[in-house]
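As you look at this complex, bear in mind that one protein chain is not there, while each of the others sits in place.
Moving on, here comes subunit A:
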Amino acid sequence: MNKTWIVTLETYLRQVKSWSFLTLVLMPFLFVGLSFGISYLATPNQSKNDIAVVSKNTALRANFLDSSGIATTDKYATTSSAQRATKRSDINGYLTLTVKNNQLTATFHGPDAVSSGDQAKIQRFLSTTQTALNLSQAKLSKQQTRALAVQPQFKQRLQKKTATDKLAKRISFYIIVFFVYLILTTYSSITAQEIAAEKGTKIMEVIFSSTTPRKYFNGKVYGVLLVIVTQLLIYLLGGVILVQVAQKSRVTADFWQQNAGVINQILHNLLSINLLFALLAVLLYTVISAFCGALVTRVEDAGKASQPVVYLNLITFAVALAFQGNPTNTFVKIFSYVPFFSSYLMPLRLINNSASGLQAGISMVILLATIIGSMAYIGRIYGGLMLQTDELGFWGNLKRGLSLK
């Protein structure tokens, strides 16, 4: 096996087998699961929301149970049983349906009023049924019946889904920015500390007597990248499962249905080229983090190693937040091509339709070129940096490291 891949595999397995990785990956799911569980327990059972339907007219009752569109139960057919069930809070109440003098009457009995939505559905059922009753009583000809069946029409010609659009864009932007920021901060620290911890030991000499520093460096970066991809895949898989659950669960189904447009647009914004920008950002930051880790002299300083990258990430994050409402600003346009910034600002422009596919492509090519160039250069000087263990400060370490190889 290629030595780069041996290092990649070793780095990857060491990371994914660690408790910190498991915690990192599982934490969001635990959080969502916990919130969902609490909501589930707090939401009354579905059967308690049902209403019973009581009527001497069995056909009318059956018709209501089938076609009213509200949550009903056919368990209680008599007034007394429905009353008892209401008292026990097994059901929300009961509806009595009567037909007297060809007039349909529905009366709800229960501790709380029926929701406005259910009221509308009951009213619609009553109107439809009453109309049918009236028509049958009027003994009209087919032609007359057809004439009376004509309904008015209501049409909507919407200009644009501006409100939905704006909300979806804003949510997409925040999800991307915070996600990228968290991933970058986490993995910058992990990478820099891992490299710095190795630097303080002589194991590097043993490794560099087995493979070239460039191959080792590339292997480390690929290993960390694989860990990040694994985390992303787990999140994607978890996300798919969550979407399935959320669409069907009684806790979230209504919310999902009401906001389907926004949610679909957000998912579309996330699962696009923006994800690739996020991934490449992580790769670039990982490379620079490894470089920073290699500049630290002692294991005890490993914590400090990631600071330059973390601060850089913080600055780009702050810039992205500051311009989130102004994606057409000239600064945003220019810096959406500048590596480190582009990973935040180009997605911002893409979400707001202020950048074309070509512009996104150019930004990505620049980002890729920067990554490849950084890896090539740092890979070349990596051996010198890692074997330089005298305490000379940041610039001194860099200078000495460059002079070794």
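Assume contacts are C-beta pairs under 8 Å (C-beta built on N, C-alpha and C of every residue); 3 or more make two chains touch, one makes a residue touch a chain; residues count from 1.
In the analysis below, contacts and distances are computed from a predicted model.
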Hidden subunit of the complex - UniProt protein name among "SCP2 domain-containing protein", "PQQ-dependent catabolism-associated beta-propeller protein", "ATP-binding cassette domain-containing protein" or "SoxAX cytochrome complex subunit A": "ATP-binding cassette domain-containing protein"
Which residue of A:Ser116, A:Gln137, A:Gln153 or A:Ser209 touches the chain not shown here: A:Ser209
Residue numbers in subunit A that touch the chain omitted from display: 1, 3, 6-7, 10, 14, 201-203, 205-212, 383, 387, 403-405
